[in-house]
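All protein chains of the complex are present and in place, except for one that has been dropped.
A, B and C are the chain letters, set down in written order, and residue numbers restart from 1 in every chain.
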Amino acid sequence: MINVLFFAKYREQLNTDSLQLDADFSSVESLIDVLKTKGDTWQQVFSQSGLMVAVNQQMAKLNSALKDGDEVAFFPPVTGG
Amino acid sequence: MINVLFFAKYREQLNTDSLQLDADFSSVESLIDVLKTKGDTWQQVFSQSGLMVAVNQQMAKLNSALKDGDEVAFFPPVTGG
Amino acid sequence: MLIKVQHEDFELSLVSDYFKQCGTEIGAVVTFTGLVRDFQHQPDDKERVEALTLEHYPGMTESVLTQLAEDAKSRWTLNEVVIIHRVGTLYPGDNIVLVATASAHRQDAFNGCQFIMDSLKTTAPFWKKEQTSHGARWVDAKQSDQSEVDKWLTQSAKEC
Partner (left out) sequence: MLIKVQHEDFELSLVSDYFKQCGTEIGAVVTFTGLVRDFQHQPDDKERVEALTLEHYPGMTESVLTQLAEDAKSRWTLNEVVIIHRVGTLYPGDNIVLVATASAHRQDAFNGCQFIMDSLKTTAPFWKKEQTSHGARWVDAKQSDQSEVDKWLTQSAKEC
């Protein structure tokens, strides 16, 4: 199982805080491919150039590998400080 | 009249806070020439390479001009902060 | 090391209180405080900011801030580091973030503090949403913030 989190603008646009997916995903990219099929808004959010991803609370890349139990978070560029 | 002040190490070495001189001095350098004649310690202090001078509380140079009523201060390199 | 993400306000005096326990090896303390301004930085965008809501990624935030403090300590001689970042709804004039460094030497304290702030801006998972007189909107990341943090990377490469 993969736990997927969304923050800030993406959370609002997708109207989703988090979701659990039972399928296996080899990489962040393959997870995104599935998320994009959930509708037009999902397609748009996951095509944005600034998309950032963290796996288990560490910054990751689109080709980062995933394993069962991982927490994957998607968010726009950070604006704290 | 020129009011002359000494600070820190120089004040201690010369055992003098300040002194008033009635004579006219064209420049800081000519004042120093007279001060050097006051004894060996004065000769030594005014031959030190780090000697700093202020005229009327503004940093000055050895060839800075002096006029009646000026306040001239001699001190070693500053070490505040 | 003191790392906190909190709703409550903070006082600058906590820095002196915290560093006092570190003894008399400290010769220099630098603090940075970031506050809510009531105007956007862009000159063509003068809507009044009425409030700011700060969202974050609990857990990851704390670990990123801790890592930034560790990175700073590995690059400069720092006795101690404090990072406090507020979340929730804030108003113009409110404190947002406090970064403080203590060192024997002032350049280390300055560099460490500035490095942490520049890195925090581009790597710590916080997001600002502004409530303006024209409505609410998510704040965009600034290219200048990326440039500031890139300077430290370049400097690091040169040092090696």
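As a convention for this text, a contact is a pair of C-beta atoms (placed from the backbone, for glycine too) under 8 Å apart; a residue touches a chain by one contact, two chains touch by 3 or more.
Everything quoted here is computed from the prediction, not taken from an experiment.
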Note: the excluded chain touches shown chains B, C
Of the candidates C:Gln6, C:Thr89 or C:Gln107, the residue in contact with the absent chain is C:Gln107
Hidden partner sits against chain B at residues 5, 7-9, 50, 54, 57-59, 73, 75-81
For chain C, residues touching the missing partner are 11-13, 15-16, 20, 23-39, 41, 92-93, 104-107, 109-110, 113-114, 117, 148
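In this section, only the chains that are shown with their structure count from here on.
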Here the gap between chain A and chain C, centre to centre from mean Cα coordinates and rounded to Å, is 26
Taking each chain's centre as the mean of its CA atoms, chain A sits from chain B at a distance in Å of 73
Touching at least 2 other chains, the residues of chain C are none
By the touch definition above, chain B meets two or more other chains at residues none
